[in-house]
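The structure under discussion is supplied below as structure tokens; questions concerning it will follow.
A single protein chain has been omitted from the complex, and every remaining protein chain is retained in its original position.
== subunit A ==
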């Protein structure tokens, strides 16, 4: 073997060794990449699942607790003799966050009342001022709340209340027209014979607005939805997490 040949073979060996190292390096790189990627995706997936699970609404297992319409347009839901703890819910039929509260925790409120663990009082208010969206939002809210006042039966009121939130219009568009409200009432099984005329005439609108202002001042509302437990504001993180909401109310009942 000549000197030149020997040099050639050494060079070859070094070359192939370098290539092998390069390949291994590459493989290592791919593995590292894949690992980090999988871990990141898993973290995102786990976080999503946790969030979704936490916000999962309860099922309404049992029937509705008796609902009584009160003189000021509020509705009290609870089994006979259950006077505490009291959950006050201040909500606006046109407020999207209230709709979300109903979707997330509405079932929990109903269940707690049906189980005799709490008395739940719904206070429909109109929080949107006239200056917003040229008054459209306020008008929607007022028509809906005035229509709810046309109902005298508690169970029908609750069904109508649920329908209103389920079909809530966008807040910058005109919605909850009297015709729509009458149709919703029918769907909710409202039987009051003068319901249609009561909704069309909007005879309860002034009463509702006057009462709404009074309630908002008395309860010192910053916004809707506001949920109070025995008169104290509840944290939104609690009211929007069904399991925490339930636990907080049960703790208050002790």
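Here is the rule we use: a residue touches a chain if its C-beta (ideal position, glycine included) is under 8 Å from a C-beta of that chain, and two chains touch if they have at least 3 such contacts; residues count from 1.
In this text, contacts and distances are computed from a predicted model.
Looking at the choices "DoxX family membrane protein", "Branched-chain amino acid transport system substrate-binding protein", "Ion-translocating oxidoreductase complex subunit D" or "PadR family transcriptional regulator", the name in the UniProt record of the chain not drawn here is "DoxX family membrane protein".
Which of A:14, A:51, A:84 or A:210 touches the hidden chain is settled by the complete complex: it is A:51.
Residues touching the missing chain, restricted to subunit A, are 25, 28-29, 32-33, 36-37, 40, 43-44, 46-48, 51-52, 54-55, 95-97, 100, 104, 127-129, 131-133, 170, 172, 222-223, 236-237, 240-241 (touch as defined at the top).
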